[in-house]
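A single protein chain has been removed from this complex, and every other one stays in its place.
Right, chain A next:
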Amino acid sequence: MAHLDRRRFLQLGALAAGSTVLTACGAGSTAAPAPVGPTGTAATGEITVWSWQGPAAMMKALVPDFTKEFPGIKVDVQDIGNPAIWDKITSGLAAGGQGLGDVLHIGVDYLPAYIEKFPGGLADLVPLGADKHKGKFAQGMWETVSRDGKVYALPWEANSAGFYYRADLFEKAGVDVEALRTWDEVIEAGIKLKEKTGVQLIGIDKPASVGDSAGFFQTLLQLQDSFYFDMQGNITLDTPQAITAMTIIKKLNDAGLVADTAGGWNAMISSIKKGAVAVQAMPTWFGGIIEETVPGEKGKWKVRLPPAVTPGGKVSATVNSTHLAVANTSKAKAAAFAFAEYVLTRPESQVKIYKEKGIAPALLAAYDDPVFHEESAFFSGQKKGEIFLDALKQPSYVTNYTADYSRALKAVTDAQSKVLLKGADPATVLKEAADLIAQQTGRTVLR
């Protein structure tokens, strides 16, 4: 029963935290008493922005210039941390929006659940003028943030699937990575690489020790225009596409090419530092992380789009995105929207963020900046920005995460653990996972 209390406590805690934030804002407003009405105006208001690590730092850096343009708006950017931010937003929404920040940074994997399960929790941005930005973003982005004629967020990042690799190691093994067409060829190359250099191909958190260890599996699905759910919300984990994706993972593992990065993020970073794996099958933003992690390996790394799953298949996929939403309970919605607009729809802001943190914008106009077309010294003189821009321009499959994504993700990571740790059969574990999700959510399995 203490857990009931814990849960209520968290909710009450969120309330308390919220009122503290409000009081804090109130205390700071003595110098310039800005009239803050229930709706606020674009020119005035005090807003709190919730984000995490890198993006939070970049938004903080944009605040001084923003304040010059909007002197009536006071912005407080808070680094809530990821994944802590999801629990905090959930508690806030469950408490009827009490204590939420005004601007909320939300990943595409959480957005549908927030929209569906907490109707009215996030503000509709259309009345604030969101529609005028509709055509400015990469393909599919507007669909991911809007529903039933309402727009719940402005797109920020659009991450394409990437394939970062240690060019020096593959060279030593005599493998031409650019020539690899399919993942089956990658497995062959990986075996060669391991024989010659002793280095494993990729890393996966095999026991799913920190939750999200399915990024690679999802990429393989999305390269086949497939996902856990179809557009109608049916479960599509039992499809040939899903079985093919999991089979690739099993083949890699059976060949001894998968390093276990149990422990999540830190373990993965240390595997890069140690040079334990040769490939990072990670999205656009990860390039910045590699540069930060092993600055000494400048010129040793290269990047390309991932090989296709089946011969002649797709090599581009928009694998995830993040967005800025406005809380419906915000007392300064217009001011909050003005800040989101400033960060996301001005190419200058996005270029600055890309330069510092390598976060790829969904805003297409940003890509006119030369920074996206420069040769990257770290990535062996490649034009990294252009490689991902090409992927972003390809027809993109819109992923339906649905409100039950987190349940599905749990079932999928458990299935993957069974394959990686016990050598289970991909088709069997995926069928079990699909059935479990159906039992828990009442959705239909498409077979």
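Simple rule for what comes next: a contact is a pair of C-beta atoms (placed from the backbone, for glycine too) under 8 Å apart; a residue touches a chain by one contact, two chains touch by 3 or more; residues count from 1.
Rule of thumb we're sticking to: contacts and distances are computed from a predicted model.
Taken from the listed names "CoA-transferase", "Lactose/L-arabinose transport system permease protein", "Ferredoxin--NADP reductase" or "Ferritin-like domain-containing protein", the protein name that UniProt assigns to the chain not shown is "Lactose/L-arabinose transport system permease protein". From the options A:Ala94, A:Ile191, A:Ile269 or A:Leu446, the residue with contact to the unseen chain in the full assembly is A:Ala94. From the options A:Asn82, A:Gln139, A:Ser209 or A:Gln382, the residue with contact to the chain not on display is A:Ser209. Residue-level contact of chain A with the missing chain is found at 1-10, 12, 87, 90-91, 93-94, 96, 113-114, 116-121, 206-211, 260, 262-263, 403-404, 406-407, 410, 413-414, 417-418, 421, 436, 439-440.
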